[in-house]
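Worksheet: the structure to be examined is printed underneath.
Just one protein chain is left out here, and the rest sit where they should.
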Amino acid sequence: MEREQLKTELKQHIIKYLNLLEKTPADIIDDQPLFGDGLGLDSIDSIELVVLLEREYGIKINDPKDGRKIFTSINTMVDYIIANRIK
Amino acid sequence: MFVHQSSCISPQHTFGTTDRETVVAPENNILKVIEPKYDGIPLNMLRRMGKAVRIGVGAAMPLLRQKQNLDGIIIGTANGGMEDCIKFLNQVMEYDEGRLTPTNFVQSTPNAIAAQVGLTSVNNGYNITHVHRGLAFENAMLDAMMMLNDNPDATYLLGGVDEVSSYNYNLERLDGWYKKEKIDGKDLYAKQTNGSIAGEGSAMFLVNNKSAGAILKVQAIQMLHTKDSVEVSSKLNEFLEKWGHHDVFFSGENGDARIQSFYDGCENLLNGSVTKLHFKHFTGEHPSATAMALWLACNFLETQKIPGHFFKGNPNQNPFKSILIYNTGKGMQHSFISLTKS
Partner (left out) sequence: MGRVFVTGMGVISAIGDSLSSSRSALLKGVSGIAPADLVQSKYAGTLRFGEVKMENEKLREISGVNRAGVTRTSLLALHAMNDAVRDSGWDSSFLNSYDTALIGASTVGGMCQTDELYRDAISETNGSAYTSSYDCASVTLFLREQLGVKGVTNTINTACSSSANAIMQGVQLIKNGFAKRAIVGGVDSLAKFTINGFNSLGILSPGNCRPFDKERNGLNLGEGAAFLILEREEDMKNKKVYATVSGYCNSNDAFHPSSLSENGEGPYRAMKGAMEKAALSPGDIGFISTHGTGTENNDEVESKAMMRIFNNVPPFASSKSKIGHTLGASAAVEAVFSIIGMQHGEIYPSLNFNTPIESTGLKPLTVHQKLDVKHIMSNSFGFGGNCASLIFSKA
């Protein structure tokens, strides 16, 4: 799958899993921080993203704390998915 | 205890532009809330909220704006969070206890309503959730009265919230608490068959011990657990001897033939001059429906106007200063609430 296509798909998944109201993929900027000030996600969201990676891409992250580096931005997530996806 | 402000999100036009004359009919015997646009709730919080939390926080918002620095939040709910509960349960089963998303679990607890109201207003005060089914809201009222006794200068947010989720609707349906035949709201009382119609809603109040500027005074509450209608009538007699005549009897009768005798028994104790009203065609049957009855009572006492559809029998324009609400949950839990114009 093309990187651009994967980014859009990932954004759609994130919007669905985290129920981001009134947001479309176009609203999520690729290198914007997902946590803290950027998209404003928190610790419960990081757990939801771990589940997203497992259900949609077959990637298991055993320690949720490892997730924080992977979830820095859309770009870092896409890099990780490309390198590790099973589905 | 005095009620100063009230707010209600319900299946009727009770929030924003209110209209008590119009009665929205049930759909397939369910009265579902009309949800407003939740302007005051940050999207980041709103996205996680289940229905009970949304309508609880939504109804609380106008009151939170009126009074910052509340001393506490006291909520009664029997079914709050059940929608999220079943969503989490479905995950448990679908993924065979594998890796699951936690939001539904965290939002499935009944105390999520009071917690989110506390979070939205950053309120560190007293925060409690009463879940005693058909007396959840009444217990919350009693708690507020006791807290005000202890803290006479305090103001609390008091509320009753319940939601119809697919889960609790089905359980109640299996237990025979809803009508099998399709019913229009206005026929609810006329057709005496088993069951009633389902409802949901959220009613919130600012309460304190100051009479100046209050809409009404909650004079007394009594709760009872019994299946004996003679005991109920006897206790009502005692209650009336202590608290006197009430101009209006606001009945929670709901068209369920099996429990009508409780309501009839209480009505028979009242003298003919008492105006008799009912509310379940407006609210639907749900454990904290008396919270919505209190909201209606606030409006009636303040405006001295009661829309015709609330009257049992012919409407009248008699002035009134006191209201007695009587409700029973499943013919087993009962409450009398005495209200007077402030």
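Note that the chains take the letters A and B in the order they are written out, and that residue 1 is the start of every chain.
Please note the rule applied: a contact is a pair of C-beta atoms (placed from the backbone, for glycine too) under 8 Å apart; a residue touches a chain by one contact, two chains touch by 3 or more.
Values in this document were obtained by computation on a predicted structure and should not be read as measured data.
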item: Touch with the omitted chain, as defined above, among B:Y126, B:Y156, B:Y178 or B:F336; value: B:Y126
item: Contacting the left-out chain in the complete assembly, out of B:V23, B:L64 or B:A78; value: B:A78
item: Among B:Q66, B:N149 or B:N316, the residue in touch with the chain that has been omitted; value: B:N149
item: Given B:I34, B:M223, B:L240 or B:L270, the one touching the chain that is not displayed; value: B:M223
item: Residues in chain A touching the chain absent from view; value: 42-44, 47, 64
item: Sites on chain B contacted by the missing partner chain, in the whole complex; value: 48, 73, 78-79, 85-86, 88-93, 96-97, 99-102, 105-112, 114-116, 118-119, 121-133, 135-136, 139, 142-143, 145-147, 149-150, 166-167, 170-171, 174-175, 223, 225-226
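Following the convention adopted for this analysis, only the chains that are shown with their structure count from here on.
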item: Distance from chain B to chain A - Cα centre to Cα centre, in angstrom; value: 41
item: Touch list for chain B against partner chain A, complex; value: 43-44, 46-48, 99-103, 106
item: For the chain A and chain B complex, residues of the former touching the latter; value: 17-22, 40, 44, 47-48, 50-51, 54-55, 60
